[in-house]
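With one protein chain withheld, the remaining protein chains of the complex are depicted in position.
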Amino acid sequence: MASYLVAVAIVALIYMLLTVGLNLQYGYTGLINFGHVAFFAIGAYASALLTLKGWPLAPAFVVGMVVAGLAAYPVGLLSLRLSDDYLAVVTLGFAETVRLVIQEEKWLTRGVQGLPGIPRIFQSLGVGGYAELATLVTLVACNVAAVALLVHLVRSPYGRLIQAIRDDEVAVQALGKDPARLKVQVFMLGAALAGLAGAFYAHFITYISPDQFLSLVTFYVWIAVIIGGPGRTSGAVVGSLILMIFIEGSRFARDLIPGVSEVQMASVRLAIVGLALILFTIYLPQGIMGKRKV
Amino acid sequence: MSFTDFVNLLINGTVEGLLIALPALALTLVMGIARFPNAATGDYMTISAFAAVGVQALLPKSIVLAALGAVAAGIAIAVVFHLWVFRALQGRPLVASLVASIGIAFLARSVLTFFVGHDQQGFQLPLVRAWNFDGIRVLPTDLIVAGVAVAAMAALFAILHLTPIGRQMRAVADNPDLGRASGIRVRRVLTVLWAMVGTLCALGGLLFGAKAIVTPEFGWELLIPAFAAMIVGGIGSPVGAVVGGVLLGIAQELSVPFVGPSYKIAVAFGLLLLVLLVRPRGLFGVATAAR
Partner (left out) sequence: MKSITRRDFVAAGAGLAAASAVPGLALAQTGDTFRIGSLCPVTGGGSSYGAGMQKAIELAVTEVNAAGGAGGRKLAVFAEDGQTKPEAAVLAAKKLIEVNKVQAILGTWSSGVTLAVMPLTDAASIIQMNTSGAPAISTQDTKDLVWRFQATNDAIGAAFAAAAEKRGFKTAATMAFNNASGIGNTEGFKKAWTKKGGKVVGSVVYEPNRPSYRTELQQVLAQKPDVIVMGSYLPDSTIILREWYQTGQDVKWILPGWAANPELVKALGNEVVEGVIAVDTVSNENAASYKNLDVQYRKAMGKPISSNVYAAMTYDMAISLALAMEAAGPNATPLQVNAKLREVSNAPGVMVYSFAEGKKLLAQKQKINYQGASSRLDFDQYGDVSPDFGIYVIEKGQLVRRDVISI
């Protein structure tokens, strides 16, 4: 039982890293990134490919983060030239293109066949049991570090600048600061976090294939950001936990709703997500943890 | 690539582009007047197409009634969600309506699949063979698609620029308060707007279903190409939506001999990006201050 909960917690924390990254990009600088899954995929594949070639995990994870962050650089530059809704479509297109590349470049990624047999985290501790507990602890540490880094950033002058960009970019420019560089850096940081999440994901599931990185993942992370409350790190934490409870909890809710077949449960899940999005945007736009408007 | 191949690819691209044109028209209308990207457009199409399937299930062989059923469903769903959701979000930033529209898309699709399931459906239409001009193939259905798309574009353009209600819509788009102050009944105008959106989505769903198949996912899958077409053509321009769609479709199909059928999707995005960097307001878009 405990091992099952640990596994659920691991997946929840992977989503949390993704949400913290997206929240940084959108909540703090207002960048509308609909391509988040691309960096998730890049981190996953980079780390998986390296470890399958014999690399130890820790450096592979770091490379995964770095490659994801670097991949965000051109997209970050684009975000300077494009306004909100354009950026949304372009980032979505970027994510689809990344997925296509992963799918088509078989010589590198084995394409649609996927990569089986990816080494587990803490494999020396065996499978399940202690290994997963250790993975969980590492993930918690990473999340705490990411959150701490963000909180520190937010409180720092750098962070105030980031938030100022979201509120009034022209004023920031008037102060002589360059919002462009900051926006790009923030974008890359959020992407690096997604890359780290991807590395954890690949080594937890041990089999990755292109169809696990559809844009639906990006939408789920957005839901976590919106429900938790954009712009607040506690919102990212709460939002991803609620997302996880919802995704995994519906397995147990099956017994609570009689007369609904399994197949229909999938529709019920999606309906609840849709309804939640609508109701949250109308009645609780600042999310659960957000500041109430005065 | 022989000349025949080239022309056939051109035709393929044009037809696919015209399929995209109708949802692109719906998107551009909402973007132009209500100023947000409506991610529920695809699922409005899906619901309308399923309504047509439903009518044909009850009254087989009825094409006109099925089409009317689809249009009625499209108008109904568009207006209902406007009244419930989008009206409550007026004055809020664009992201709010975008996110809410994603919620509407999910909700509409899941209610549909809850009752109808995930199986593919199709319209009962007579079989046709393509006209073969020495290797160049043109399908009668394609001409119908082209006709409807162009007619819709012309009708939309005419309504927006030549009728009183269209003028009022554009006034409301520029400045709702001033519009209200000068006596425009904003509520009525917006309801008419969404009825038009619903009609366009229904037409798009009907054409798509006639050309391909009807599944619960097809509308959602069309969103990105439709957005791309709208942006390339210029937001708020009906002509742009159609031209943008056709341009992207042609670019996609013509690229297949060079990059293969999988990467052609990336080519469309590449073209979109190029247009955005070089001419951000799109081909026919009107330069507005905030962009």
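Each chain gets a letter, A and B, in the order it is written, and its residues are counted from 1.
We adopt the following convention: contacts are C-beta pairs under 8 Å (C-beta built on N, C-alpha and C of every residue); 3 or more make two chains touch, one makes a residue touch a chain.
Predicted, not measured: the structure shown is a model, and the values here were computed from it.
Between the chain not shown and the residues B:I63, B:L139, B:A155 or B:A195, the one that touches is B:L139. One of A:S83, A:T138 or A:S209 touches the chain omitted from the figure, and that residue is A:S209. Only one of B:L127, B:L162 or B:A181 touches the chain withheld from this view, namely B:L127.
When the whole complex is considered, the residue among A:S83, A:Q103, A:T138 or A:Q185 that touches the unshown chain is A:Q103. In the full complex, subunit B contacts the hidden chain through residues 5, 8-9, 12, 15-16, 19, 118-120, 122, 127-130, 132, 137, 139, 208, 211-213, 215, 217-218, 221-222, 253, 256, 260-262, 265.
Touch with the hidden chain on the side of subunit A covers residues 1-5, 7-8, 11, 103, 111-114, 116-117, 120, 126-128, 201, 204-209, 211-212, 238, 241-242, 245, 247-249, 251-253, 255-256, 261-263, 265-266, 283-284, 288-289.
Operating definition for what follows: only the chains that are shown with their structure count from here on.
For the pair subunit A and subunit B, the distance between mean C-alpha positions equals 30 Å. Of all the residues in subunit B, the ones that touch subunit A in their complex are 31, 36-37, 85, 88-89, 92, 94-100, 102-111, 113-114, 117-118, 224, 227-228, 231, 260, 262-263, 265-266, 268-269, 272-273, 276-277, 280, 290-291.
By the touch criterion stated above, subunit A contacts subunit B in their complex at residues 32, 78, 81-86, 88-90, 92-94, 96-97, 100-101, 103-104, 219, 222, 226, 263-264, 266-271, 273-278, 281-282, 285.
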